[in-house]
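For this depiction, one protein chain was excluded, whereas all remaining protein chains were kept in their positions.
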Amino acid sequence: MTAQADDIRLAEVAAPAKAETPLRRFVAEFTESKLASGAFLVFLVIAFVAVFAPWIAPTDPYDLATVTVMDARLPPGAESLDGRIFWLGTDGAGRDLLSAIMYGLRISLGVGVMSGLIAMLIGSLVGLTAAYYGGRVDTVIMRIVDIQLSFPAILVALVLLAILGKGVDKILVALVTVQWAYYARTIRASALVERSREYVEAATCLALGHRRILLHHLLPNCLPPLIVVVTVQTAHAISLEATLSFLGIGLPITEPSLGLLIANGFDYMLSLKYWISVYPGVALLVTIVAINLVGDRLRDVLNPRLQR
Amino acid sequence: MSQAEQTGAGVPAIETDAVSKRFVNTLDLAARIARRLGADVVEEVVHAVDRVSIRVERGEVVGLVGESGCGKSTLGRMVAGILKPSDGVIRYKGRDLAALEGREARQAALAVQMIFQDPFASLNPRMRVADIVGEAPLYHGIVGRAELSDYLDEVLRRVGLDPAFKRRYPHQFSGGQRQRIGIARALAVKPEFLVCDEAIAALDVSIQAQVLNLFMDLRQDLDLTYLFISHDLSVVEHISDRVVIMYLGRIVEAAATEALFAEPNHPYTQALLAGVPRLDLRRRVYEPVKGEIPSPLAPPPGCHFHPRCPHAMARCRQEVPALREITPGCWSACHLNDG
Partner (left out) sequence: MATAGPTLVVRGLKTHFFTRAGQVKAVDDVSFEVGRGEIMGLVGESGSGKTVTGFSILGLVDPPGRVVAGEVLFNGENLVGLDEERMRRLRGDRIAMIFQDPMMTLNPVLRIDTQMIETVQAHREVDHAEARRLARDALGRVGIPSPDERLKAYPHQFSGGMRQRVAIAIALLNRPDLIIADEPTTALDVTIQGQILYEAQKLCRESGTAMIWITHDLAVVAGLAERICVMYAGRIVEQGAIDGVLDRPVHPYTRGLIGSVPSHNPRDGGRGGRLFQIPGMTPSLLSLPPGCAFRERCPRADDACAVDPEITRPLAGREVRCFHPHLETAA
């Protein structure tokens, strides 16, 4: 019995002072990279702008009362007829580009994130099921995933939108359809690895029912690679939506995303009114790069092989 | 099929009767089509465990020894209920595990628990220690929510951990402490039988001694029975009452510990014991066993050990030796014993 008392005494010495939750440790490791921390801040700013655009934008570019064609194609820094400064210039219809970009970010980010989340939900459930039950279920699901992934995303989106028509909900459907398979495959791979780990075997040994093991043991441990995929895929969704809008098949002109703005300004490029296309393009670029940098760092931090 | 019986009456705690486990790499649709078209694609079968019968009496410690591919871990997992046998019957206190249902099946499942090898992978990294140890007793109603905290404290103290740390996460503990958490998790469901699958192999030497002593204390205090799986013969010799040696899915020898180590009968056991490094043998000249351990995918015909056996005869290549009782309590599967 004395030996056990010794162990207890020394266990005290050995264990650290406060409960270091996995979250705290993760944050500490993530912020080690200045680049990623900066990118995350940039993303926060963009997200803030996107959410609060109606309140912080200088004008409402879609309020037809305030927009006049007399202000059209003004360069950045020019003044409007009633004394307001157009910081980034105006577009072909006289709308303030800065405000248009803010509203555009709102739509682009909103559609991208929303479609990402829905695709993640669907893909995760499908992938987890495939991994846990294995056998025929797994084979059937994964063949569907393979078929889905073998088509280029743009092609699938184009076909779907041609059938469904324009509208935010139709775009969401197209983006979700294009993305869910990727999530399914990722989480299936992760779940397959985790399923054969010893703590899952222990849970089986303790007779803890299938559902409990799936939701309490497997799912939380499959999240890390999923989080990485979410960030990268969101960036991808945003850029895909911009492409579709640029091609004129995406969102209707009543919901102008950044892609549409770029498309609208394209005609003016040759007459050197670059700002109408370039500034929305820069906004899109910065958003996507910021998200990708964050995703990159997440991938490194959450890599299980690098963890103790 | 013969059974490794022990001199001792009563219903054994665990008994496996000609248990086998085959892992089949089933051909998927593409491979089946390829085979139809004439490709040389075969279904791969690994006979991880081949008609093994062992008996563990109540209160015993049976050591299960073997090298890679011998099937000891697979056998351990079947006994613990993690894998289902392909053939044969596993009996807990005389009752066929596969035939039990509902409450009885659950009780039998909880009565046999497993301690795993890897202290890092055997604990869910996202759960606090209190949840890891307390999840199962709460789930199965062994203890109510009100008494859970005190119950956990008691279990943790029993394995030598300070209950003050039960809100911590596994990564904040050392390997030896994590192994203790794993033992606490098993003890929390009040088991009668523990399968230790290389439970100390991944620990430092000085911590191994601590955990081994803990196992022996628990055996005495809680009247536990053990199936102790290990490749480390010195540890097995120290802790076991009886030892079973496996090679490539089959039992080659089983005997009481002292008898086996004093006079090993099977050539494989002899080679194994001769090759174990010992503290008291200095500058020894090793006489290695020739050859590699065969792959379980393509085991040699007849006696699995014959390619490496210094006494192999023609018969060994053709006929599988039967496991027979050579002297009371000592079983061996070798043609050399047939006179």
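Lettered A and B in written order, each chain numbered from 1.
The rule is simple: a contact is a pair of C-beta atoms (placed from the backbone, for glycine too) under 8 Å apart; a residue touches a chain by one contact, two chains touch by 3 or more.
What you see is a predicted model; the values in this text were computed from it and never measured.
Within the full complex, the residue among B:S86, B:S149 or B:N213 touching the omitted chain is B:N213.
Between the chain not shown and the residues B:T16, B:S53, B:Q177 or B:S332, the one that touches is B:Q177. The omitted chain makes contact with subunit B at the following residues, 67-68, 174-177, 204-210, 212-213, 216, 231, 233-235, 237-239, 257-258, 271-272, 275-289, 292-293, 295.
The rule is short, and it goes like this: only the chains that are shown with their structure count from here on.
Centre-to-centre spacing of subunit A and subunit B amounts to 47 Å, using the average Cα coordinate of each chain. The touching residues of subunit A, when paired with subunit B in their complex, are 3-4, 7-8, 11-12, 14-16, 19-22, 25, 139, 197-199, 201-209, 212, 216-217, 220-221, 307-308. Touching subunit A in their complex are the following residues of subunit B: 28-29, 77, 80-82, 106, 109-110, 112-114, 116-118, 120-126, 128, 135-136, 139-140, 157, 160-162, 164-165, 167-169, 171-174, 177, 182, 185, 189, 210, 213-214, 217.
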